[in-house]
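Note that one protein chain of the assembly has been removed; the remaining protein chains are unaltered in position.
Chain naming follows the written order as A and B, and within any one chain the residues start at number 1.
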Amino acid sequence: MASLTANAPVEPSGPRPKRIGPGRYGVYAFLIISALFFLIPLYVMIVTSLKPMDEIRMGNLFALPGSPSFDAWIKAWSQACTGLNCNGIHVGMLNSIKILIPSVILSIAVGSVTGYALSFWRPKGANILFAILLLGAFIPYQVFLYPLVRILSMVSLYNSIPGVVFVHTIFGLPLMTLLFRNFYAGIPIDLFKAARVDGGGFWAIFLRLMLPLSTPIIVVAAILQITGIWNDFLFGLIFAGRENFPMTVQLNNVVNSSFGEKEYNVNMAATILTALVPLFVYFVSGRWFVRGIASGAVKG
Amino acid sequence: MKHFTKALLGAAAVVALMAGPSVAAEKAEVIHWWTSGGESAAVKVFADQFNAAGGEWVDAAIAGGEAARAAGINRIVGGNPPTAMQFNTGKQFEDLVAQGLLGNLDEVAKADGWDKFLSPVLVKAVSRDGHYFAVPVNIHSNNWLWYNTALLEANQIEPPKTWDELFAAMDKLKAAGVIPMAQSGDAWTQVLLFNDVLLGVGGRDLYLKVYGDNNVEAVKSPEFAKVVETFGKLREYGDPGQQGRQWNQATGLVVSGKAGFNFMGDWAKGEVIAAGLTPGKEVGCVPGIGNQVYWIGGDVFVFPKTDNADAQKAQALLAHTMLTPETQVAFNAKKGSVPVRGDVDTSKLDACAQAGLKLLGTENGSVPGFDFLQTPDKIGSIQDVIGQFWTTPSQAPADLQAKFADIIATE
Partner (left out) sequence: MKPRFLRFWMAQVALAPAWLIVIFAYIGTILWTIQISFTSSKVFPVSNYVGFSQYTRLFGSERWIISVQNLAIFGILFIVGCLILGFLLAVFLDQRIRAESVFRTIFLYPYALSFIVTGLVWQWTLNPTLGIQQTVRNWGWESFTFDWLSRGDRAIYVIALAGMWQASGLVMAILLAGLRGVDGELWKAAKVDGIPTWRVYLHIVIPILTPMFVTATVLLATAVVKVYDLVVALTNGGPGISTEVPAKFVIEYLFQRQNLGLATAASTVMMITVLCVLAPWLYVQYFRQPRSAH
């Protein structure tokens, strides 16, 4: 049966449209209607972020702002207060990036190697390892907090960036492993057997054959991890230490202040600003969906 | 400028008091969850006073009490405790005391004479087995009825003094097509309302029997049944938009004249002031409707145990600074609460606060808030049954009474 093969197409692979006909309009109609459904909340957020508070209190949720103003955006970025520090949410951005990059790379690296070893090599105990990992993926993170704080302070990683990177790697492992293991399950075993016959070792096959084939799944894994780690609040708060608080801690401070007036326009602006990094990644990742398969194609 | 001079004087007093003042600044990292505008201004008073006294305030604000407490407790577990952290007055920090993780404040308390100016309720709240473990910083009172003066006048309603008058007034408002009672959808505000009814209809003794003594018979009594019935009747005066509405939005409905009444603590004043109005004028207040008794709450700071001598010095200095008369007056004016010291000048507070202070001053004019008396666990269970009852119009009062009795009966 046709499956994921080495010479997969470069372009979208759906059936080639015959002509611009009613079917084409149907496709676009479906996509546009779905897009509208997905965009409603974003519309409300943007519109709200451009309104002054009086208009938000009185006005219609869906109405366009009377006199749009970017004050809320400026305030969210550089003036909103976290306790006594009024520097906006941009303060944590660098910390977020410092946490994000090593965490994403490390978790994908460990996850892909684990998935590869589990899928093709299946050494003794592999099934048990995989079963525990899968089970672990279903436990609420909060349960891990106390023991992990103890473990990390024992190895002097508590309250540091390496500590929080380590935590992200731990919690990323089940899903990363699963993702890569299932992806490799779709690759014909014959490909692997042929490479073995050619004398390929564990790492040679992984680096030269499997990794280039894995681009689409790496994109998916990266989307998952970038979003998860970027939006993480709990681990950053507990494990990173006050000097290294990620952006989400500031976002939470701006948004979740329990008493006093809520500045909804600032909240909306702060949320969109915080999401810009993952959004940018999503937008460019599309290219990799397509190009990755092209460059990674193993001819023959 | 005057404020600055005052601060300097305060600093001088502290330096004189502290044995061997050190030249180097004593760093104090403080975890708290006061992040809104008014709250930040209040924290700034602490920070300024502490810095002026020779310390160095390192601010660790984390929005949301739960997140802040989780961060603080985990740092204690991880062996890297903050210098001080905030809790609500009550049983929240009891386990920390039991585990021997909190510093004992007896020395500072003795030097400053805490027992001379703290009310017995507060002394009990911050000490365990005769030792002080926390610094109380403010008193909030929870049972206030706020109303829109203009709206009441337009409907020829006198500010109610009894529950019967309140219900009559709300019937009039309902007929006039406005929301009689603005209520939030948050569970804690439903519990606040219930406790207001318990104290206002059931009275001080019933309240203390139920929460203080865990007396199941009191919960099964006809008096308690009347409380539950009154609370159940109140369900008819809310509006369908309350789910998802926060307390400040509910107060806002009264401020803007869309609703007549709102039950909320004294912090609601902040909303009134933010709208450019005066508490006691455009938005009126009735303290402790029915029985003229307050139930009070507030915030405390605890100081995790440490071996570091510098940190211990910083802790002592901070504990002292938070309770000086200057700090207390300035802090509470910003926070909207009442100072914990009975011996400070309160003449500058607004009309509602004055009315409240008068009540606080009378004997039996206040009871400890139910979080002084009950564990967070039990409070959570009570919140569940009250929230369920409030949002299920068909649920019979007797049903709530029975469930309530079950919770009070548990250990």
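Following the convention adopted for this analysis, a residue touches a chain if its C-beta (ideal position, glycine included) is under 8 Å from a C-beta of that chain, and two chains touch if they have at least 3 such contacts.
Keep in mind that what you see is a predicted model, and the values were worked out from it rather than measured.
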Chain not shown: contacting residue from B:Gly241, B:Pro325 or B:Gly342: B:Gly241
Residues of subunit B in contact with the chain not shown: 66, 69-70, 73, 77, 92, 95-96, 99, 185-187, 239-245, 375-377, 379-380, 384, 387-392
Missing-partner contacts on subunit A, residue numbers: 1-5, 7-9, 11-17, 27-28, 30-31, 34-35, 37-42, 44-45, 48, 60-62, 110, 113-114, 116-118, 121-127, 129-148, 151, 169-170, 173-175, 177-179, 182-183, 185-186, 188-189, 201-203, 216-217, 219-220, 223-224, 227, 230-231, 233, 248, 251-252, 255-256, 264, 267-268, 270-272, 274-275, 278-279, 282-283, 286-287, 289-290, 293
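Here is the rule we go by: only the chains that are shown with their structure count from here on.
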For subunit A paired with subunit B, centre-to-centre distance based on mean C-alpha positions, whole Å: 40
Complex interface listing, subunit A residues touching subunit B: 57, 81-85, 145-146, 149-150, 152-153, 158-159, 233, 237-238, 242, 249, 252-262
Contact set on subunit B toward subunit A in their complex: 29, 32-40, 43-44, 47, 57-65, 67, 70-71, 74-75, 77-80, 246, 248, 252, 256, 267, 270-271, 274
